[in-house]
Each structure stands twice: as structure tokens, then as C-alpha cells.
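Only one protein chain is missing; all other protein chains are in place.
And then chain A:
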Amino acid sequence: MHKPRIRWHIAIFLAPAVLIYTSVMIFPLFNTLRLALFSKVDQERVYVGLENFRTLFFDPIWSEQFWNALGNNFWFFLVHMLVQNPIGIALAALLSHPRLRFAALYRSAIFIPTILSFVIVGFAWKLILSPIWGIAPSMLDAVGLKSLFAPWLGKEEYALTTLAMISVWQFVGIPMMLIYAALLSIPEEMLEAGEIDGVTGFAAFWKIKLPLILPSIGIISILTFVGNFNAFDLIYASQGALAGPDFSTDILGTFMYRTFFGFQLQLGDPHMGSAIAGAMFAIILVGVCLYLFGIQTRMRRYQL
């Protein structure tokens, strides 16, 4: 009789990763979701079901803040998609030009901000753009454009866009690197075939290179989406948890932080905070699923 053996080694080899991932990711995630189903009444934790979510979406005080943060977050994402990624692709296309000199220098220079801390970036830009002691007004003055200056971080209508642009400045190196790698993997002979077919310069980019880097652009879009909807640090470092002026730069991350841990006069409420975290999780999950099942499965991967 052949006895089916239990293959213990599989479980043993998987155990470290499973244990660590469970303890730092899966357990906290589900515990947060569980926390959202409770509330504190008279110093007692009571189960309230989806009551917190009802408050979040339908109570006027909460829902106004939530939709404001969500709307800001979409604008933040849109700026990245429309500015950061096209610039990243353009930079990669320039960098991959064979006759460009100092390409390695440019590549590093553009990528360096990515490795800086949010706190440093946020604080440095806050100083640069300060109307009182910042260097931006005097630099604009030096080129005769002082009239263009405005206290960008202090005006409700500009602050969020300004922060988005700072984030773009910091992270434009990532799409650039990913696209650059994708462009380098296009075989030289294919571009030469294009040259013989009369497809050169911009036409070569649009008709040959761009279709071949589309999968990379998809990956970058989804990375941008996840990164932006989880963003928090830059806003917190430069505008504080109140995401001023008048919550105009409030995004889901700062809204969640304020609610969960409290800020200044506002008391922390872990249960409502968890409900916001749960909503963020759901939004990101839906976005990623839309991409994975709606777009990526339809996208053709080319063998080069």
C-alpha cells in the first residue's frame, strides 16, 4: 500500500513568510476592519454593525469631510496621471536617445528626489515657497516675473495642486526608470526595420515604441493610483494634519489620521478612523480590481 506522505517540508518552508506576513499585514488589516464595526458608548466598546459607515457616508458633518477628502484625492491622482506620468515617459524617451550625452547623470539627478524623506521634501518646499522668507519670490523677481508669484501653499484654490506638483517633482523618477527599462528592452533591429519603413523620430515613438511600453504604463498607472490614495506624509509634513487652508488639501490619509488619532481639539476615535481606513481599502481594492480584470487581461503582452 502506498501511504500518502504528508509533505511537512512545504509547510515548514512556507511558515516564516506566512507567519510574518500574517502578523504584520493580514491580522492588522482584518483587525482594523473589525474595529470599524464597533463603537464606544459610555466607556464601553459595543458592536454597532455598519453604523460607523452610515455615519461616515450620511451624517452631514462626516460625509462633507469624507467627500471633500475623496474629491481632493481624485484631483491629486489626476495631477499625477496628467503631469507626472507623461513627463516621466518623455524623460525616458529622451534618456534612451543613443546620442544623448551625460544620460547617466540626468538619470541619477532626476531620480534622487525619490529617495528623500517626505518630511524633508515637504518642509524644504514649504520654505522655498514661503512668501516671507522663501527663495521662490526673490528668484521670480530676478527674472522679472514677481507678479506671477502667489502664496501657493496658502491659497485654497492652489494649495492642493501645488502639493501635487511637489509630489510629482519628487516621484517623476519612478515612471521614468520603469519606462526607460521598457524602452531599452525594445530590440535595435525592430527600430531599424522601422527606419527602413520610414517610421522615424516621433512616428517611431508613437507607432512602435509606445505600443510596446503600454504594459509598463499600465503598471505605472496602478502604482500611482495606490500610492496617491494611500498618500499622507507630504500633506502632513507641509500642511499639518488639518490639511489647510480650510481643509483644501485634505485627502483620505490625513482625514483618517485626524479621525483615528485626534488632532488639537479633536479627540481620537479609533472606530470612525477604522471605518475611514476600511473605505480607503475598499476604494483601492476596487480600483486595482478594475485594472487587473478590466484592463490588464485585455492588454496584449508582446514577446519582443
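The rule is simple: a residue touches a chain if its C-beta (ideal position, glycine included) is under 8 Å from a C-beta of that chain, and two chains touch if they have at least 3 such contacts; residues count from 1.
One rule holds in what follows: contacts and distances are computed from a predicted model.
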| item | value |
| --- | --- |
| Protein that the absent chain corresponds to, by UniProt name, given "FeS cluster assembly protein SufD", "Maltose/maltodextrin import ATP-binding protein MalK", "RNA polymerase sigma factor" or "Spore germination protein KB" | "Maltose/maltodextrin import ATP-binding protein MalK" |
| Identified contact with the non-displayed chain, of A:P60, A:G198 or A:G294 | A:G198 |
| Residue ranges of chain A at the interface with the undisplayed chain | 187, 189-190, 192-200, 203, 207-208, 211-212, 300, 302-304 |
